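For this depiction, one protein chain was excluded, whereas all remaining protein chains were kept in their positions.
By written order: A, B and C. Residues from 1 in each chain.
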Amino acid sequence: MPIELEPLQACPPPAAVAGPPACAPWKASVVAELAEVVRNEPVNAEYRHLVVSCSEAAAQAQPGQFFQLLCPQPAGEQPFLRRPMSLYGADPAERQVAFLYKVTGAGTRGLDTLRTGDRLDIMGPLGVGFRLDPRWRRIIAVGRGAGLATLAPLARAAKANGTEVTAIFSARRPELLVSVALFERHGAEVIAVTDSESTSGPANVERILRREIAERGCDAFFTCGSSRLMRVQQRLAREFGLPGQVAMEQQMACGIGLCYCCVRDFNRDGEIVSRRVCWDGPVFDLMEALP
Amino acid sequence: MPIELEPLQACPPPAAVAGPPACAPWKASVVAELAEVVRNEPVNAEYRHLVVSCSEAAAQAQPGQFFQLLCPQPAGEQPFLRRPMSLYGADPAERQVAFLYKVTGAGTRGLDTLRTGDRLDIMGPLGVGFRLDPRWRRIIAVGRGAGLATLAPLARAAKANGTEVTAIFSARRPELLVSVALFERHGAEVIAVTDSESTSGPANVERILRREIAERGCDAFFTCGSSRLMRVQQRLAREFGLPGQVAMEQQMACGIGLCYCCVRDFNRDGEIVSRRVCWDGPVFDLMEALP
Amino acid sequence: MNAAVRPGPRSVDAVDLSVSIGGLRLRNPVMPASGTFGEGLGKALDFSRLGAFVTKTVTRELRAGNPLPRVVERPSSLINAIGIPSRGVPYFIAQTMPHYAAFDTPLVVSISAPTAEGFASLAAELSIPGIAAIEANISCPNIEEDGKAFAMRAESTERVTRLLRAATELPVWVKLTPNTGDVPEVARAAEAAGADAVVVANTILSMAIDLKTFKPCLGNIMGGLSGPAIKPIVLRQVFQCAKAVTIPIIGCGGIATAEDAVEYMLAGASAVQVGTATFLQPAAMTTIIDDLAAFCLHREIPRVTDLIRGVVIEEADEPDLSWLDPLP
Partner (left out) sequence: MNAAVRPGPRSVDAVDLSVSIGGLRLRNPVMPASGTFGEGLGKALDFSRLGAFVTKTVTRELRAGNPLPRVVERPSSLINAIGIPSRGVPYFIAQTMPHYAAFDTPLVVSISAPTAEGFASLAAELSIPGIAAIEANISCPNIEEDGKAFAMRAESTERVTRLLRAATELPVWVKLTPNTGDVPEVARAAEAAGADAVVVANTILSMAIDLKTFKPCLGNIMGGLSGPAIKPIVLRQVFQCAKAVTIPIIGCGGIATAEDAVEYMLAGASAVQVGTATFLQPAAMTTIIDDLAAFCLHREIPRVTDLIRGVVIEEADEPDLSWLDPLP
């Protein structure tokens, strides 16, 4: 089936992303900068927590946005492209941003070599993040794997809005769960499901979601990191008429909408359209996402 | 003028560098190994002293031999080839070798990033080193620049042979002289000549050499690092009928005689022959060398 | 350069960076490579500083582009098989062009078509106010089967260029492929048929195989290599083309620094395009522009055009071994 492109009429008029030279002097809103590593340490057997001090602009990053990291070269390997990493936390006052990453290949192995005081070239903030409606009383976030890193900053942002959060976190084993303490610190309720305890299957997650909706209500769904769990939420969102947002992943080269390598298909009113995860997302309407 | 190659009759019958499989089990005599950095520190504004702990075989390196170092990548640069560095010192008992290097380009900038405990891939020992005749009572070594590093292990080796050493060391400024203490520690006499004191010109070096030969005698010349000074020694060697050896430099790729990128011309009995610095040298007969 | 005869510039602002490409005056020789540029980059660098804008290749028909994965990295390089996802001409005019309308930077539109006539009619259609030049991408290796393209042969290049020349008043730049055995010959054909400039070159057809699945790493099986790894190859082609044609050559392949740009200009390029480097450093182009001015200042070169074809070829004589002798 040929991928159809976004039809002409569906496109909003182009927003001027860069002001013409006549206006105010031009200023970069996306910068590649050498940030200084504050901390880079293991969280568990798979994940590392990286904190860097950065510019004011970078520290303004919003939940769901990401950075493109120019990873150092680990011995014998040469990652060439930057690697996308979700914002895990930002501290505008201290001018710091944090990432939570899993060591999987050359790039993340390179990140793992960073020591306090080293420099890391970070480019961002990039992409469209989560939108939180201040009127929402309660949202449910479902995540798995690196998706938990992406959802993490939601907890704080929701709290600032006075919105309650229930998080359903999925992992292979309990000791591989991350972000639980962070969510709980911001008053969120965390329900952990794992493969090792046989609680992570879609059926059980659906059961939990139905119970949560029934018992405590829900104004919106958020998800990242598992297309199987996303499908469960899509079904329930349709059933209960809930809005939802999903943060998608895709391999990236430029991270800023130039190269079209990061496209995924979306269902826009019955039509399959191709959109750039880095530029149109990474956060998309839950109902439009295709697994 | 076309470069002439070594004539057929001049070649010695090939020495079997690798024993046939039938003989003893094969064993590598040149190894690329991950050595551990013991020390890497500035000697003066231009030179660094690098000590690594290595295998027994590497620590057997002889004066005049060299290693090919796989330099780490400094930020933003990618040295691809190994870099040749003369043996500055070897300690077979401690299994250590030392180098003295000048930071000039990408490779040596990479070396400069090494910290104690880091690993450095060293390949060697390579090439033909200096030959010391135990019957020699006194030799004179003339060096300049990085050539002083190459000559350095001569002092100790000559002492072990009971041979006295006079060294004439040339540098731009007195504070850039290296190896002086090392030579003196092994009982050598060091005469420093510098550009800033206007003592380093060929005429003055020739004056010193003549004086040394006249007053204390000389059985052989050694030199490295300056073709102008080499020419002075060639003239005097011819005049006084002295043997001599020169350590040559040339850009290298393989370091082991395969690629023929490191050739230089030599005068062998009136014929210009092209020889590989890495394999036939780096130490050559002083009288055959062409500047 | 003798400073007494011709004094060098006194500040970076005094360096004349402007170049002229087939009648089109550019404020400096640095512009994006097609397919690696878009309005998003306006967040990272000041559009008003670029020598030109060059759009992603536009086609008449709607095109979806290639199946995923569309990129794979290799040492010092990237292989891409994006294909040419295109929303067609009306979308381009209505939605893409306005992003660049406010800048006085020339807008070069890259076009592609499956036939020579298609190229010509597309060029005619896009010869409208707001467009400063047409870049004919007759070299994209992903479109035609097995990497074949117009630019693989002098004859097909000549034909498409001739039709393009007749179809538009705008300057016509022809973008060549590095995948042919005789790029200078193809460049000569483009010149003979009336091209105002040649862009040397597009990506080099390449492949990578995934060792887990044994499948090609790219959905399209093969793709085009770009980035620093290809610079020595394309630089050589620019040097060869400079001996073959007198029209300006725009160098493109692996340029990431001002030094790379200078190397290309010395080899024969009048301007340069920057592609993959932007993916690693989004402000690469403005950094190159700044550093280019600094290079000229430092080397006492008053005009950047002095660099063009400036490579010094000497009679083979004694090899220069002066670097081996640190004596003054």
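Assume a residue touches a chain if its C-beta (ideal position, glycine included) is under 8 Å from a C-beta of that chain, and two chains touch if they have at least 3 such contacts.
For clarity, every value in this text was computed on a predicted model and none was experimentally measured.
From the options C:12, C:62 or C:208, the residue with contact to the chain not on display is C:208.
Interface note: of C:30, C:71, C:133 or C:235, the residue touching the hidden chain in the full complex is C:235. Note on the undisplayed chain: of the listed residues C:90, C:114 or C:310, the one touching it is C:310. Note on the undisplayed chain: of the listed residues C:26, C:68 or C:187, the one touching it is C:68.
Think of the hidden chain as still there; on subunit C it touches residues 67-69, 74-77, 79, 146, 152, 179-182, 204-209, 211, 213-216, 219, 221-222, 225, 228-233, 235-236, 239-240, 259, 262-263, 266-267, 310-314, 316, 319-321. Hidden from this view is one chain, which touches subunit B at 2-6, 8, 11, 13-14, 16-22, 26, 28-32, 70, 78-82, 123, 251, 253-261, 263, 274, 279.
Convention: only the chains that are shown with their structure count from here on.
Comparing mean CA positions across the assembly, the chain most remote from subunit C is B. If you average the Cα atoms of subunit A and of subunit B, the two centres end up 57 Å apart. Taking each chain's centre as the mean of its C-alpha atoms, subunit A lies 35 Å from subunit C. Subunit B and subunit C have centres, each the mean of its CA atoms, that are 46 Å apart. Counting partner chains per residue, subunit C shows two or more touched chains at residues 76. Not a single residue in subunit A touches at least two other chains.
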